[in-house]
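Note that one protein chain is taken out, while the other chains of the complex remain in position.
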Amino acid sequence: MALMEITVVPIGTGSTSVGEYVVATQRILKDMGLAYELTDMGTEVEGDMELLMDVARQLHESAFSKGAARVYTVIKIDDRRDKVVHLGQKTGSVLERLD
Amino acid sequence: MALMEITVVPIGTGSTSVGEYVVATQRILKDMGLAYELTDMGTEVEGDMELLMDVARQLHESAFSKGAARVYTVIKIDDRRDKVVHLGQKTGSVLERLD
Amino acid sequence: MALMEITVVPIGTGSTSVGEYVVATQRILKDMGLAYELTDMGTEVEGDMELLMDVARQLHESAFSKGAARVYTVIKIDDRRDKVVHLGQKTGSVLERLD
Partner (left out) sequence: MALMEITVVPIGTGSTSVGEYVVATQRILKDMGLAYELTDMGTEVEGDMELLMDVARQLHESAFSKGAARVYTVIKIDDRRDKVVHLGQKTGSVLERLD
């Protein structure tokens, strides 16, 4: 099971605000019924690599659908095959050790 | 005011677990008294660019102090000068629009 | 047409050297007959988003095939729909203006 973090940035839109683009990505994730979490710097999604690449493609395309002519997307994938890891577990494990 | 997300990955440690390295970064941030937030894919920190680059250097070095001989660090910075943005505000603004 | 840069990092292999993992990714790209370019910090590939996500999945999987139990992959995509951009053109255009 892998965790992906994705950030989709529209370029050349004429506005410094990109909130509506982020809203569009969250609607897609909600409709797909996936486990995901929005943070201030991206969206984290849980799944296997094939699913995650399909999700990445859809979120990237959503920015073009909303009118962008150039889109810059950054993706990080952390994939462990020796252990099942769900969203929230890595953070939880670190926070416990900090107490 | 900028937001930074940073992920510090030790390479060649012989263990797939990197939790102790993440714990070390959180201790540094706590001691510095900064606004930060741990997520499953990195740590978000708030500050101006000069501070953030100093934080990045310290978190990166902490992995060597813990014994890594090679460290791979990924940093994303979102810096607005037209508006003051604090940690949590971007997420909050998107979640409101999703209701 | 989009350009992708991808870096595949095996975690916990016990060696600071990852060259053999990079070699494996280059073999896949060569076999696929794509336009790509190896740099010191990743591999750049040219194609449409659907192809690029399939390439990313294959390169990511190759690290598991070579024995890694945890793989960290970073992907950046720069996708323009207002203009056809091939590998080498962006660099060429900047270098011309620097003369």
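The letters A, B and C name the chains in turn, as written, and every chain counts its residues from 1.
Note that a residue touches a chain if its C-beta (ideal position, glycine included) is under 8 Å from a C-beta of that chain, and two chains touch if they have at least 3 such contacts.
Note that this is a predicted model, so its numbers are computed, not measured.
Asker: Of the chains you can see, which ones touch the chain that is left out?
Answerer: Computed over the complete complex, the missing chain touches A, B, C.
Asker: Touching the hidden chain in the full complex, which residues of chain B are there? Just list them.
Answerer: Listed in rising order, the touching residues are 49-50, 53-54, 56-57, 60-61, 64, 69-82.
Asker: Hey, which chain C residues sit against the chain that's not shown?
Answerer: Spelled out for chain C, the touching residues are 3, 5, 7, 16, 19-20, 22-23, 26-27, 30, 37-42, 44, 74, 76, 78, 80, 82-83, 87-91, 93-95, 97-98.
Asker: For chain A, which residues lie in contact with the unshown chain of the complex?
Answerer: Within chain A, the residues that touch the unshown chain are 9-18, 69-70, 72, 74.
In this section, only the chains that are shown with their structure count from here on.
Asker: Where the centre means the average of the CA atoms, what chain is farthest from chain C?
Answerer: Result for the farthest chain: B.
Asker: Would the interface of chain B with chain C count as same or different, where same needs over half of all numbers used to appear in both copies?
Answerer: Same, since most residue numbers here occur in both copies.
Asker: Hey, which chain is the most central one here, using CA centres?
Answerer: Per-chain C-alpha centroids compared to the overall one single out A.
Asker: Touching at least two other chains at once: which residues of chain B meet that condition?
Answerer: In chain B, residues 16, 74 touch at least two other chains, as defined above.
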